[in-house]
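I have a structure here, written as structure tokens, and I will follow up with some questions on it.
Note that one protein chain of the assembly has been removed; the remaining protein chains are unaltered in position.
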């Protein structure tokens, strides 16, 4: 026997068997990477965290599956026995399988590294640090995957069926983590102290490295034992009757006295008892996951450190159990070849479907009800603020059931489509988590309603039910695949439909108007080319520049310095330069303070009308404010126009105020009247500012990926807050265009003196983020200023919405003011009736 | 005399809840075709698994081609070709690929022989095993087992469920091997084939060899007597020595006795016994002999006759025919 030929033959065979798994996992990884790299631009934090785990999980999945494919599959199909009847040394077989498995693992790692470099993921991963799984750097993960590979071979050789072998990998894989935590808790710092991350990493690394040869030795030994003659069963000698035998109950008869009367019940019985230990294992995993969930949602002190990891692991294994319950449904006894037994006897596919899924569904319902009942029993605290320590918020029964149903549904779909257990056992959890994230992001980020999502959850069940007949007969023709592919397509497309509908209904500017307005805007922009100037306050700080903040300032020095400041001079409060032709940029804080000081000075003068100083101070402020209003009007930013409105409102209020009637003839007041009564100029300024802001925003956001705000030029992000965040940024430009169009319509209507209520309502519908009533919104009656005895002090609170004060009663009052040098009285015009 | 190809010594195999083999002693001489008959579950497959080194017996030992299958399974497998029923070959390989794969474990010449064999059976080499029919698959398995010219060919019900054409091919292979001086160990239910091709028959029942003799001796040694009595209550007369009654049945006034070592001259002696009306004798076919051996109460002289109910349980097998192997002499080449 040629040794070289032996190796060649065995290596060829093992490689041919493992290649499909490697290809499949790499393909899935590639798909996941692509999805990750396309969605990461949305700054979706949770998705980023998931994405960084993917290249670590894929090789681990391969490591767990290699044993199943190379060993369990051979055992189940019987070729293992045939191979053992050939004169091939046990060591060669074992060594070849392990070597090929290892080679595949190396391939997987290389593939994942390449993929992550290509999509730019490696920056996230190589940093290490972070919480949870990402806290270990890549070499530790590589070592762990080798360890899991050996675990997989060990359990595959020890177990007859693939399913228990896969289940047993889990506790073995977790073992190094457990050992690491225990050893750290034992020898490390006391409770409550922070464990050094580097130390943890080194310890984990050493433990895993030690575990690799141990598990490797176990695996080799198990393989050799699997190929050597099987031991005779040790049998108790029947003749030896010990005393205890008299007490032992007689062995129960295995036969059920009467068969089940319901065929669905008997199918469910079959699915449980096929592999009793698997059923028990899965149910207990699920139960522990449910308990972990209850702990996570109700533990006030939070879960950290060891218990945190335990809870996380239990939750993860609970989810995995749900997925594997789904895989259970159509593998093993549910595989097409075995179901043929039922098909030959004329059992209807629908009942078989119910029977296969019955066990899993009932277990999941019990788990959900358990969680629900326990939540009710524990209750929720009345004060939600006390929920701070809790890891997850409580979820409603519907949410829990939907999540279960989705994971279970996608898993059972996968197991029906993919016939090989080892492949579907790994594909199913990956796909169901994918589906979960897909639907969650559709619901939360894209605003798809719950009804659509639940319809999506139902699709996998419908698909498997429909194809059940073909599946049972083993016919996988074009009909089967058509239904499956169509169902998949519907699943992916269904949440997209309502989103697409909403997007289409979103208002926008029509293209003809666009062309016209664009031309006009470009004209305005060409003409107004002056650089704008910002406004500022003077420095009110009492400290010296080089003094440190926490040093106390001497009180006397502070008072002296304070006195040095002239707090009644406009140069302290609003500095805008002297040039009247320069456009200004508004600072709401500065202006608000200025108005307040001006009002104070007005009151001071009212109390002492004879005080020249007071009048002078007041005069200077009014002049400054008038100058500011004029400068703001020159600006091409629409927010500046809104601030100018507020200033003009204040001026109008002041001008109309009876108590300063005496000053009305003064030149500064007349100048103010000139400014506020310029109705047409104001509308022109507004129009110009609107158009140029819109144009500049479009041009500046060309290069940026999403419609980012540029400090007041562009549409504000919170204008469209009722639009789901998933597609909000993509409609910012469109929305701004719609706003501009409505504002221009508002200007046109107001100019002609028509009632503007319809346009205001239109703007409210478009912009109001809280979605409240029109009357209480920024465009409502209450907000629009009128000049009268009960008028309120003007504030800048609504400057973020364009047009709130346009054509409000104050504009009429302002327009009606007349300029003449003789004393006149300005009739306070009663509030105009706006047609509602 | 050459050493036995297969020899077992007090081979015992106990499983949970059942005793498959109890103190089996077996010797198969080289160049013969040994056929093992037994009911399903009698322990035939267990015996074969022990001989090929798959199973460790509870006690006792076995030697195959002068090697111990427990300690030197590789040596045993190099010299043995094994075909089971429903052979599980690698479905995804093609006929040619599995030959190439298997050839790596055997000396040179394997592949050549295999390909000739496949050509003779007219199976295309590039076809995947998955799509072969049952018969073609069995032929492939047989080719794989014979391509290294094994000293011993072990067949475990290889033709169950196959059409007569394929069975004929297997038969011819067995005969070819025997004609070349190789040994064949066959476990089968096809009694008609066994009758054609076997040198020695072993009947395995209740964990022990109820009979292990040459085919002709076994067939010739059993006779079925139908004795008509004039009264249904009269017991049967004693049979003249050396005839031995193995199994008795009665129906009305007739008794049917299966007798060993019966001579036709004994008929007159029985006819003259009191109460006997008539005696008819018939030689039994191998199938009938086999079924008789597996009936309860066979060979137990202490158990009373009766087809309707059994007063005693299975009972100990006849000491003469089980346990030690009985190889009839006179079978020479």
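Letters are used for the chains, namely A and B, taken in the order the chains are written, and counting of residues starts over at 1 for each.
Here is the rule we go by: a residue touches a chain if its C-beta (ideal position, glycine included) is under 8 Å from a C-beta of that chain, and two chains touch if they have at least 3 such contacts.
We take it that contacts and distances are computed from a predicted model.
Name of the non-displayed chain as stated in its UniProt record, restricted to "Protein SCO1/2", "Pirin N-terminal domain-containing protein", "succinate dehydrogenase" or "GntR family transcriptional regulator": "GntR family transcriptional regulator". The chain that is not displayed touches the following shown chains in the complete assembly: B. Considering B:175, B:244 or B:291, the position touching the chain not shown turns out to be B:175 (whole complex).
The chain omitted from view is touched by exactly one of B:219, B:253 or B:295, namely B:219.
Taking the complete complex into account, residues 32-33, 168, 171-172, 175-176, 178-179, 192, 195-199, 216, 219-220, 278, 282-283, 285-287, 331, 333 of chain B touch the chain not shown.
FYI, only the chains that are shown with their structure count from here on.
Computed centre separation for the pair chain A/chain B is 72 angstrom, with centres defined by C-alpha atoms. Those residues of chain A whose C-beta lies close enough to touch chain B in the complex are 1-2, 5-6, 8-10, 12-13, 16-17, 77-79, 81-82, 84-89, 228-233, 235.
Residues 13-16, 50, 52-58, 69-70, 73-75, 77-78, 82, 87-93, 100-108 of chain B touch chain A in their complex.
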